[in-house]
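What you see is the complex with one protein chain gone and the rest in place.
Moving on to chain A:
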Amino acid sequence: MDVTAEAKQIMIQALGKMYSSRTQRGGLRLHRSLLLTLVMKSARDIYHSARLQSENKAQCDNPSVTDNTSQTEEPMDTSSKVSEVSSVETQCTDDVHEHDQHLLSPAETIVDKENCNPTRQDRHSRKRRSKTATEPDFLPCKKAKLNSGEVRGILQTSQNNPANCGRRLDSFSLVHMPRAIVSF
């Protein structure tokens, strides 16, 4: 579990860095935010495949489990996200354990940890909006500081727009970062 622990740690730190860069002098640094997003994605992918590997090992005699969960993936995700959002930052490690079982990708057969993209199926089923899409360049700082109430509100809004759900997972929105952690 070393790889998964490291991946988790990296993701948590990336989140922290992104939040703190909002309050930095000079405004949001696009380059740095992009790199942090890529690290998050990398860590998440590696975490996924590592978890999948261990899950596969544990469930090698029960392959049908994965089919059911993939279909119910999306609604389960959003409901679980809403319930967890208020304690995201302090409980993200718990969330990771609790929710990763919902994210098994049935099509995932690649074992290569480093270079695979295990969540490609997920990308088509869940919308992740880039942080840079949710706000125009360099919004006033006051908008950037999200409290749990705001995050809840945003998540509820996106829940009400099912059309928004389910597509690209290329990059993260800072708004949705908590969700990214929660959903593992």
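The rule is simple: a contact is a pair of C-beta atoms (placed from the backbone, for glycine too) under 8 Å apart; a residue touches a chain by one contact, two chains touch by 3 or more; residues count from 1.
As a working rule, contacts and distances are computed from a predicted model.
Between the names "Serine/threonine-protein phosphatase 2A 55 kDa regulatory subunit B", "Protein transport protein Sec24B-like", "Aladin" or "T-complex protein 1 subunit alpha", the one given in UniProt for the chain missing from this structure view is "Serine/threonine-protein phosphatase 2A 55 kDa regulatory subunit B". Contacts to the hidden chain, counted on chain A, fall at residues 6-7, 10, 13, 17, 25-27, 29-32, 34-35, 38-39, 42-43, 46, 114-115, 129-130, 132-133, 137-142, 168, 170-171.
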